[in-house]
Structure formats: C-alpha cells, structure tokens
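Can you read through this structure? Questions will come right after.
With one protein chain withheld, the remaining protein chains of the complex are depicted in position.
Then we have chain A:
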Amino acid sequence: MVPASTKGAGVSDPIIRIQQLEKSFGPLRVLDGLSFDVQPGEKLALIGPSGSGKTTILRMLMTLETISGGRIEVCGEPLYHMQRGGREVPADEAHLHHMRRHIGMVFQHFNLFPHKSVLDNITLAPMLTKGEPRAKAEAHAMELLDMVGLAEKARAMPSQLSGGQKQRVAIARALALKPRIMLFDEVTSALDPELVEEVLLVMKRLAAETDMTMLLVTHEMGFAHEFADRVLFFDKGRIIEQGPPEQIFTHPTHERTQTFLRKIIAAGHRV
C-alpha cells in the first residue's frame, strides 16, 4: 500500500479540472456551466438531492455519458478533446481508452460479471488491458480480496454472494487496474442496511491507506463526514456550497444546504 495522503497540500496541479461543464438530456438541462478542481489524493464527497447532477458528473468522468459542452481535464490531459493536426478535436475511442486507465469506478448495483467467478471478475481487466500473465493477475487479485476480507470467496460465483460481498468484490475489481482516481457512485444505496457497514469499512481503509483521489456520491452523511476532505453540496446542477465536512455538516451557511440536511436527518440517516 502507498503511504497516506498529505491532506490539504492543495498547491499542486489539480488531477481533475472541470470547466464550464454542460450536460443536457434532451430538453432537460442537468449541468449548466459547472466548474471545480480536484487535487491529487483528495477525498471528495458529492451530496445533494436526487437529480442534482452528482451521479452525472461521475458518469461523465468515467466516459459513460458524453458532455454537452465545456471541458474536463484528467491528469493534465483533456478527457473529451484531443490534439490532431495542431487543432483540438473531439476525442475518439482510442483517446478515451488512453484516458480511462487513470480512472476506476464502483457502481450502485455492483455490475459484476455473472458468468465469471469472483477471481476471474478481478483478473479479467488486468489480463486484457495490461497483458498481465494469469499468475501475476491472480496473485494481485488475491491480495485485493484479502484486503476486502473475501479471500475465501475467490472461487465463488457472484450469484452466491450477498450484496455487501458483491460490492466489496466490485471495489477489488476496480482497484486491480491501479487507477489514480476512484469514483464511487452511491455504492451502498442498493444494500440492505445491515450490509452497509462492511462496505464502508473497506472504503475507510482505502481512504486511509492510499493516496488515490476519490470522488464519492452518497446519501450516507455520516460516512461522508468521516471520509471526505471536502464536501460539495449540489442542487440543480450547481455547487451551492462547499468546504470541509465539519463546516458543511455543522455550520452550513446556505439555506438550501440546511433544508437538505434537515430532511436527510428526518429520514433517519446519520450525520
């Protein structure tokens, strides 16, 4: 494992730079000129009501949605643009492939491959995209399974696992490619309440032990509080308020943030 992150260094070049980002689904405008930077190693929590555009941002970073306007830079390179003949043109599949190696993602519904064993789920991408020999990929996969506490499930099929176990495998699978940026999209929302904790524990360890940059979309305010260096509160595709978790959760300045947090607490989520 890599040494713990140097929190608040904040002076280096941002690892993610989002500028004037726009996204529309048909007539529906989800993001309208959104800009923010993420520093290397930073742990960011994106919170806000449903439909506020948080998940869309992660999906655009993972190239699962196209952008409607604006610009995203990842690791100093534009994600959706590339140079050709001295001009900047829209990125092609080869450029996206080149950029995706920086980024990993964990999904709300795990998205494990049902026809592959736990071990094969994890080794597939390293063997295919990095050409790792099976033995090496499997050794690394076993380390990752050990880290998420599921080494004994290596030969199991996904259908034999609980939701919490599936999600931990999905985290191991995303880590196997050693991305510099990890995106977590409501990773506990589809889990039974008693299975949430085991997944959060893995993520806490990950946050503490690596210098990976992490972006987290969540409704678990307590976890966001503990996990994040910075919290962004979104509403209607804009950042209403941002700051360290202590500030956002205990002294939110904006009225909409206060209303949102009150509703969440009333709904029984821990803060």
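Convention: a contact is a pair of C-beta atoms (placed from the backbone, for glycine too) under 8 Å apart; a residue touches a chain by one contact, two chains touch by 3 or more; residues count from 1.
Assume contacts and distances are computed from a predicted model.
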Per UniProt, the name of the complex member that is left out, chosen from "Hydrogenase expression/formation protein HypE", "Ectoine/hydroxyectoine ABC transporter permease subunit EhuC", "Cysteine desulfurase" or "Beta sliding clamp": "Ectoine/hydroxyectoine ABC transporter permease subunit EhuC"
Return the single residue from A:64, A:151 or A:264 that touches the missing chain. A:64
With the missing chain put back, one of A:21, A:150, A:174 or A:261 would touch it. Which one? A:174
Among the options A:101, A:180, A:238 or A:256, the absent chain makes contact with A:101
Touching residues of chain A against the unshown chain: what are they? 62-64, 93, 97, 100-101, 103-105, 107, 109, 111-115, 117, 124-125, 128-129, 157, 159-160, 173-174, 177
